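For this depiction, one protein chain was excluded, whereas all remaining protein chains were kept in their positions.
Chain nomenclature is as follows: A, B and C, assigned in order of appearance, with residue numbering initiated at 1 for each chain independently.
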Amino acid sequence: MKINKYVDISTLDKEAKKDYIDRHSAFIHCENNAKAGEKFKVKVKVGDEYMHPDDTDHYIAYVQLWNGEKMLAQANFVEGALGNAPQNLEVDFYIVPTKKMKLTAYAFCTKHGLWESDMVEVSVD
Amino acid sequence: MKINKYVDISTLDKEAKKDYIDRHSAFIHCENNAKAGEKFKVKVKVGDEYMHPDDTDHYIAYVQLWNGEKMLAQANFVEGALGNAPQNLEVDFYIVPTKKMKLTAYAFCTKHGLWESDMVEVSVD
Amino acid sequence: MKINKYVDISTLDKEAKKDYIDRHSAFIHCENNAKAGEKFKVKVKVGDEYMHPDDTDHYIAYVQLWNGEKMLAQANFVEGALGNAPQNLEVDFYIVPTKKMKLTAYAFCTKHGLWESDMVEVSVD
Partner (left out) sequence: MKINKYVDISTLDKEAKKDYIDRHSAFIHCENNAKAGEKFKVKVKVGDEYMHPDDTDHYIAYVQLWNGEKMLAQANFVEGALGNAPQNLEVDFYIVPTKKMKLTAYAFCTKHGLWESDMVEVSVD
């Protein structure tokens, strides 16, 4: 399993490469502080400035949310769930932390494999 | 596969039965109108007035979102994702409709099987 | 969720209907007796006399194996796992029974929804 990792696209020259990397990368959107024992929203979004196709043979089939070495949740999608047009796949997971978390998300493209987000640390009071 | 269906708990007498039915049922929360080709948020929440355990051997393992006979997405959770305490599992799916939808959600409890939500019709302009 | 059920195709007249029903139905292949605490093989096969397409927008996305109201296992497939040509999807699960089982399998087609197998009773010594 090759794991592709996000690269800051502002450091890249070629438009095609910016597009390729951005549209496949998983991004975590959440607060950086949570309350122990309370529900905490974590948005996983695929792509930031560029959109990924939702073609029958080329789409994002699943995203996963991990805390350290523990997978918390996985959401699978069928082709067409995003209307068979380019989009930024998005899902909000609600988890309940008990202590400090190190969150990472993954997106799997049926043509271009697995992509890892930057890690996000969340302190928990 | 026995599919358990939601029953309006205000019609029930026994507190234990209200609790049992409510905490297992999937509920769909969304607008009743969507725009074709635009992202549309659908929250699937398990339980309304009562919470379900997140015990190691008794938890909600997955929820599914269906449009008519087509499954759009499934989210799987490991035990402990909700802090090993009672909660209302919740996930927001973002789908892109192209025409009128009939949405149904399912929740699967590792001890008490599959539960179906009421169906929600969404018109699409 | 409409659940389509297998119909003995020898009772059907129309060839197209035999084909449609047979190629979508899940079939359970296993011994009818198991030993408690020992691994027991259960083959789930989709279709018997007819094969289902593995097209990019039309394929079997998952099969599930249930014992009564408990789902034991689910296997998901991406399009192309069967070579993008008609096939009978097949997976062997190995489960360990502790008492009498009532097994049912399901197959989900991305175009034609969910299909339920006949139920198979397995005695356990």
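The criterion applied here is as follows: contacts are C-beta pairs under 8 Å (C-beta built on N, C-alpha and C of every residue); 3 or more make two chains touch, one makes a residue touch a chain.
Remember, it's a predicted structure, so these values are computed and weren't measured experimentally.
Undergrad: Touching the absent chain in the whole complex: find that residue among C:25, C:74 or C:117.
TA: Of the listed residues, the one touching the omitted chain is C:74.
Undergrad: Name, in rising order, the residues on chain C that touch the hidden chain in the full complex.
TA: Touching the chain left out of view, chain C contributes residues 37, 39, 54, 70-78, 80-85, 87, 89-98.
Undergrad: May I ask you to list the residues on chain A that touch the chain which is not drawn?
TA: Touching the missing chain: residues 1-3, 61, 66, 69-71, 104, 106, 108, 110, 112-114, 116.
Undergrad: Write the list of chain B residues that the hidden chain touches.
TA: Interface with the chain not displayed, on the chain B side: 55-57, 61, 76, 78-80, 110.
Everything that follows uses one rule, which is that only the chains that are shown with their structure count from here on.
Undergrad: Give me the ID of the chain with the smallest distance between its Cα centroid and the all-protein Cα centroid.
TA: If one averages C-alpha positions chain by chain, the most central is B.
Undergrad: Give, as an integer number of Å, the spacing between the C-alpha centres of chain C and chain B.
TA: 25
Undergrad: By residue number and range, which residues of chain A touch two or more other chains?
TA: If we look for residues of chain A contacting two or more partner chains, we find 76, 78, 80.
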